[in-house]
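Below is one structure, written out as structure tokens; the observations come after it.
Shown here: the complex without one of its protein chains, the others still in place.
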Amino acid sequence: MTRFRYFLWGVVGVTAALFGLFAYQLSQPKDEFVESAMIGETIPAFDLPPAVEFRPGLSSANLADGKPKLLNVFASWCVPCRAEAPYLDELERRGAEIVAVAIRDRPQDVSAFLEIYGNPFSRIGSDEISAVQLSIGSSGVPETFVIDGSGVITYQHIGDIRAADVPMLLAKLQEAGA
Amino acid sequence: MRKLLVLILLAIAVPLAAQDSLPPAPYAYQQLDDPALEAKATELMHTLRCLTCQSQSIADSDAPMAGDMRHQVRTRILAGEEPEEIRAWLVDRYGDYISYSPEVSSTTWPLFAIPVLILLGVAFILRGRLRGAK
Partner (left out) sequence: MIAEFGLVALWLAAALAGLQLLAGFLAARDGGSATAEGLALLVRPAAVVQALLCIASFLTLIYLFAVTDLSVKLVATSSHSDKPMIFKIAGAWGQHEGSMLLWVTVMAASGGLIALIERRLPERTMLATLAAQAFVGLGFYAFLLFSSNPFERLNPAPAEGAGLNPLLQDIGLAFHPPTLYFGYVGLSVAFSFVVGALLTRQVTPEFARVMRPWVLGAWIFLTIGITAGSYWAYYELGWGGWWFWDPVENASLMPWLAATALLHSASVLAARDALRAWTVMLGVVAFSMSMVGTFLVRSGILTSVHAFAVDPERGSFILALLTLYIGGALVLFALRANTVAEGERFSIMSREGALVINNVALSAILGIVLLGTLYPLLTEAFDVRVSVGPPYFNPVGAIFFLPMLAVLAVGPLLRWRKDSFARIKLPVAIVGAVFVAVLVLVLALADIGILPLLGLALSVAVAIASFQPMMGRSLRRLPLAVWGMVIAHFGVAVALFGMASDTAFQQERLVAANVGDVVEVGSWEARLDAVTPVSGPNWTAIEARMKLSYDGGAEREARPQARSFWSPPQETSEVALLTRWNGQLYVAIGNQAQDGRWQLRLWWKPFVTFIWYGGLLIALGGVLALIGRVATDVRRRVAAGKIAQRKAEEAS
């Protein structure tokens, strides 16, 4: 019977721990983002055709040309991508080189999008089946990756870029050797 | 528990704003010709999490990204890759979160240790009962 009582106190303990966990998780903001596991890894080889006529396509070789870059994953059909457009422009004005991958997009839609919201991109690759997106562990649009000069992913920003993210991303670029 | 249903309901409802204009990738809605390969792919797809829909497998979702992931899985299977290689490839990119099939690792061992403990506990209780009986 004493053994049974120890068992019961054990149950009380486990239950308390469980409720503690519940309480802790209730107090935590819910993190809905799925982070890429590719941070610190070299970007996998790819070669995307141009998404629009007036910008060249994008390949992994372009990302290992010695100069750190921002890689923006976007789409013309994505609403937050419109919201972040001014900040991408600002990043470009402040010296960042930005290349992009357009996800599941048609050339005319991308052109129209860039017409309205500006074009800070030096290269835009078209990823019609999300293959590159999957290969770098990106789970949605928009996302922005920092790539160092040798093609290694050093940082991932999930969601649209807000005003406060601009200096942060510039600093990350700096860290990556710009 | 109406919310239970609302939750499920919302999961199947893809917000129109996120709709893209391209047709789905070739193998998103098309089976492989070889039934054996297709079976392999289907089994794998049921154990991969759709990243944009939360709590659904890519085999149960209309989300475009789930379609693209199905295409990846089917083309890789067709190219001769084994399901577990594809799973590993995805886990390398998204972490364990993408796979519904937890592997024994430094972060998941209790998932497997605790059932073993439960099994031992069960054996212990039943043995006690057996011995206690005259």
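Every chain is named by a letter (A and B) in the order it is written, and numbering of its residues begins at 1.
Just so it is clear, a residue touches a chain if its C-beta (ideal position, glycine included) is under 8 Å from a C-beta of that chain, and two chains touch if they have at least 3 such contacts.
Please read these numbers as outputs of a predicted model, since none were measured by experiment.
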| item | value |
| --- | --- |
| Residue ranges of chain B at the interface with the undisplayed chain | 1-17, 23-24, 29-31, 42, 46-47, 49, 53-57, 59-62, 95-102, 107-108, 110-111, 114-115, 118-119, 121-122, 125-126, 129-130, 132-134 |
| Chain A residues touching the omitted chain (full complex) | 1, 4-5, 8-9, 11-12, 15-16, 18-19, 21-26, 28, 30-32, 34 |
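Assume only the chains that are shown with their structure count from here on.
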| item | value |
| --- | --- |
| Contact set on chain B toward chain A in their complex | 17-22, 25-26, 51-52, 54, 64-65, 68-69, 71-72, 90-95, 97-98 |
| List of chain A residues in touch with chain B within their complex | 32, 34-38, 75, 77-79, 103-106, 109, 128-131, 133-137, 139-140 |
